[in-house]
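Please find one structure pasted underneath; my questions will follow.
Note that one protein chain of the assembly has been removed; the remaining protein chains are unaltered in position.
Moving on to chain A:
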Amino acid sequence: MIKALIIDDEKLARDVIRAYLKDHPDIEVVSECANGFEGVKTIHEVKPDLIFLDVQMPKLTGFEMLELLDTVPVIIFSTAFDEFALKAFEQSAADYLLKPYSKSRFNEAISKARQRLTGGGDKELVAKIQESREGAREELDRLVVRLGSKIVIISLDKVDFIEAQDDYVAIHSEGKKYLKQLTMKYLESSLPENQFVRVHRSYIVSIGSIDRLEAMSKDTYVAILKSGAKISVSRAGYSSLKEVLNF
């Protein structure tokens, strides 16, 4: 038996999936979710094998949801119209359904999903989607992190700086620190470049949070943030700062 979860904010859209699934008695819909928050919670609770995921949803988009999952099931995306999402799908080879879709197109997606289910899930999918979104130069406008069972949406203007920590990044915002599995490279290219500067191999800093710069030695500087935090600035970082701030 394949455990499936449907995540879509429109009931009628969920109904279609349920109706089309009648032809697949070995797939059991264990639950339905109407938003991303619920989706993340339910995925961790019921550990489905397969999810049907809408991209545009209240609070959390389908993509943001994926970033918050510990284990990623096999996913069939659906979207009505979103050029960025389509680009991401095409480049990451994830299967997606364009609403409205036919039963035969749906069955095709199901058979592809079955192949991936035996192949061990969509572990690499998240990274691939991230990569393709990076390639699409889609600017981020907020960050979503998980704190235990709580989901926190951090608006970019509340981010002080971001620090690399092994496979993770630590996002420092309003005196708190949130860990998220992202690469510095992805963040550097996806954060608005007039607002964030990579000042060091391990640091991306929000320009608005910088209080002053102090020289440490001949070639190295340190940025003192309004919060009091001190961040090393490399030579390359110093010249990028110079460029953005025009000094």
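Everything below uses one rule, namely that a residue touches a chain if its C-beta (ideal position, glycine included) is under 8 Å from a C-beta of that chain, and two chains touch if they have at least 3 such contacts; residues count from 1.
Just so we're on the same page, contacts and distances are computed from a predicted model.
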Its UniProt record identifies the chain omitted here, from "Curved DNA-binding protein", "GHKL domain-containing protein", "Transport permease protein" or "Rhodanese-like domain-containing protein", as "GHKL domain-containing protein"
Of the residues listed, A:K3, A:H24 or A:K59, which one is in contact with the missing chain?
A:K59
Hidden-chain contact residue, picked from the options A:K3, A:H44 or A:K99
A:K99
Hidden-chain contact residue, picked from the options A:A19, A:V46 or A:A215:
A:A19
Can you tell me which of A:D141, A:E214 or A:E243 touches the chain that was removed from the display?
A:D141
Touching the absent chain when the full complex is considered, from A:T71, A:N107 or A:S155
A:S155
Touching the missing chain, which residues of chain A?
9-13, 15-16, 19, 35, 37, 56-59, 61, 80-82, 98-101, 139, 141-142, 153-156
